[in-house]
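Rest of the complex left out; these chains stay put.
Letters are used for the chains, namely A, B and C, taken in the order the chains are written, and counting of residues starts over at 1 for each.
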Amino acid sequence: MSLRSLLTHLAAATPALTVSAHCDLPCGVYDPAQARIDAQSVKACMEKYAASSDADFKTRALIIKEERCEAVKHHLWVLWTDYFKPEHLADHPDLHDLFWKASKSAGEAKKTNDVVVADRLLAEIDQIADIFWATKK
Amino acid sequence: MSLRSLLTHLAAATPALTVSAHCDLPCGVYDPAQARIDAQSVKACMEKYAASSDADFKTRALIIKEERCEAVKHHLWVLWTDYFKPEHLADHPDLHDLFWKASKSAGEAKKTNDVVVADRLLAEIDQIADIFWATKK
Amino acid sequence: MSLRSLLTHLAAATPALTVSAHCDLPCGVYDPAQARIDAQSVKACMEKYAASSDADFKTRALIIKEERCEAVKHHLWVLWTDYFKPEHLADHPDLHDLFWKASKSAGEAKKTNDVVVADRLLAEIDQIADIFWATKK
């Protein structure tokens, strides 16, 4: 079992009760993992596109990547608009720029099959996740 | 920082490269966390419904819960149909029944604001996650 | 005239009142015809793909087939989760497997233009329809 598997598994098995207590919306559950999982799909689509020589398969990889990039953008936007509050911005003045760049990377990932873009997107989501979890401390 | 926060944070910060290597689809990235996050939203909607005496707020909690339950069902169905293979079923003969019951719990959670149903749904998703991560070992 | 045909026809011609009486959901109207119509679209997309030599037309056939396959899966999942009850499973112990295979065929139909897969999907939906209408007797 990889480190990631172990950690995600443990995280999934831990009660979520404490999370919702921090929110004032009807739902109030946020998790940068949603954007990250879709960004992993984006990267996987690129890799599978590159590894294939079947034109139809490549077309389908483009179609699915287009959708997954859009899903990443949606999850990022929700996090930026709905979760983060002015006091978070005061502590993390680069918050707007970070979300803007990550959303733009998700848009750029539609246009290319270069995994460098997907890796940059994943790194930007990880930076956002760092800030997100810091606000939960 | 709670145990969950720490673990999810660490998991999010770990490269996902190894995950996609296990799959044969165009995307190939699956994670029971998607169903779990939406199920947490379902539970949070129930709790916020119960805690409020504002009729419009309660109506909105019902609207959003309806959507989140549907999202849980969708993530469960994708996992069941697209990720799990006959060899997994051989090792986990209760797989079908587990997904059926979890999907039905997600449907039942539309009809009630009793958190017992949401807790059962979360427990069923955790059982599915256990099997999922066992197949990744 | 097959039994299924006869039953489907009779059911379609019967007022919706009696249908909803079997259900405990807000809506309570189910019909395997929804999955079947979309599966026919899947097959038609494959045939039109094969018959064309226009690259853009073929790309569009792939895009639309992708959507129609997803619609088939959705209709199947709703039927499996929302309509069928434990007592149906007792009478039809292969129900889970049948839905699993049909959903997987719908997924496979995304990846191929081989009408054999679409025909198998249609046959599996017909088997499900047979069971469905048997429970309505």
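The rule we apply is simple: a residue touches a chain if its C-beta (ideal position, glycine included) is under 8 Å from a C-beta of that chain, and two chains touch if they have at least 3 such contacts.
Computed from a prediction, not measured in an experiment: that's the story for all the values here.
Of the identical chains in this model, 3 are shown in place, and the full complex in the file is built from 6 copies.
Basically, only the chains that are shown with their structure count from here on.
Rounded to a multiple of 5, the Cα-based rotation taking chain A onto chain B is 180 degrees.
The two sequence copies chain B and chain C touch through a face in which the numbers common to both exceed half of the numbers used overall. If you average the Cα atoms of chain A and of chain B, the two centres end up 17 Å apart. As a whole-number value, the distance joining the C-alpha centres of chain B and chain C reads 25 Å.
Among the residues of chain C, none is found touching two or more other chains. Within the complex formed with chain B, the residues of chain A that make contact are 1-5, 7-16, 18-20, 23, 26-29, 31-34, 36-37, 40-41, 43-45, 47-48, 57, 60-61, 64, 68, 122, 125-126, 129-130, 133, 136-137.
Residues of chain C touching chain B in their complex: 25, 73, 77, 80-82, 96-97, 100, 103-104, 107. Residue ranges of chain A in contact with chain C, taken from their complex: 56-57, 59-60, 63-64.
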